[in-house]
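Of the protein chains in this complex, one is absent; all others appear in place.
And then subunit A:
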Amino acid sequence: MSLATAAPSSSSDGTGFDFPLHGPEFSVLLRTFYDKIFPCQLYYEWLNDCQPEPTKLFQNREFSFTVGDDVYIRYQSFRDCATMKDEFLRLCPNKIDIGAVYTTRPKDKKSILPSAFQPIERDLVFDIDMTDYDEIRTCCSGGDICPKCWKFMIIAMKVIHASLVEDFGFKHILWVYSGRRGVHCWVSDASARRLTNEGRKALVGYLEVIRGGSQQERKVNLPAQLHPHLTRSFATIKEYFSDLILGDQDILTDEQQWSKVIKIIPDESIRQQLRQQWSDNAFKSSQEKWEIFDNILAQAASQKKQRGNYLANLKRDIVFQYTYPRLDDKVTTGMNHLLKSPFCVHPKTGMCFNGWLSYVYLWLYLKSMRPHAKLFSD
């Protein structure tokens, strides 16, 4: 998981470049980008399941472009790699989205019956977006992201990657930085591509732990006996909890922050003790306050033996709530949902870190699939 350490470095101000992100100058830059930098051949091979001749997987795949002043063009498709590149150069899209593989070429959509035009395959994708962490992170909010937040992404990638590989046996997994505030995961195994919407939903349910909207404080309620996937994940996230959550995020620093944690606890007597003791020790670090919480739980457990397990689970669930990955499930479950393509420039930040980063990873990734193929011509 070496990619996880490559956090974007200059994103705290939202834009990494000082040139305008629209207008004629930008179009020239975009054109150069698609001409010289965008890895068309690799991109084509990735979408074409590494076959040299264009297959239906590529030809019936939907592409969508955002061009100029937010004009959105859906249902584009290409015969082969060359026509795709020509079209990129002609339109210079600000953004490219990838959709599903359909029964026929998406370009012909208007000329056929709607019932004959159905999505049949799509990569299994996961979208992890920093905005879903807003209620637990204290360093930034909204679209901002800093190296501290990036650790959340590292945890998410570790946990989900491990499950996809070990539990579900997927091999062709590509992680890319989305260009702004999160990461995307593309799983391209044939069995993953052919998952029904229900199958995707089941996978999300399997991976998802944090449930409930803004009106529910306790979002994690796990049984005493953890499923092996959660036991493994807990071992991973536990390592980060102290450093990231108590250290970097400092979630118990002042009353406004720690009251969020207190609200999660259902037991009124523990709530009161915590409120009391944390206010008395307001100057102490989050780690020390967490120890206070530990002691209170231990005390409560010794008074009522049968509640020992329940209290230990409570603490464990809080660790889950603050550290476990948060998925944007709508992107994963809908077969025909579009997702921003790897390599293209993010229209809001002008960054294509994902391009540079994943350029290398896609190369390694394809190489691992076809060890002897010559992938680069220049």
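Observations
To be clear about the criterion, contacts are C-beta pairs under 8 Å (C-beta built on N, C-alpha and C of every residue); 3 or more make two chains touch, one makes a residue touch a chain; residues count from 1.
We take it that contacts and distances are computed from a predicted model.
The chain that is not shown carries the UniProt protein name "DNA primase subunit pri2", picked from "UBC-like protein", "DNA primase subunit pri2", "Multifunctional methyltransferase subunit trm112" or "Trafficking protein particle complex subunit".
Within the whole complex, the absent chain has one touching residue among A:51, A:83 or A:231, and that is A:231. Checked against the hidden chain, the listed residues A:26, A:75 or A:168 yield one contact partner: A:168. Contact with the chain that does not appear here is found for just one residue of A:53, A:69 or A:198, A:198. Residue positions on subunit A in contact with the hidden chain: 131-135, 166-170, 191, 195, 198-199, 201-203, 205-206, 210-219, 223, 225-231, 263, 326, 328-330, in rising order.
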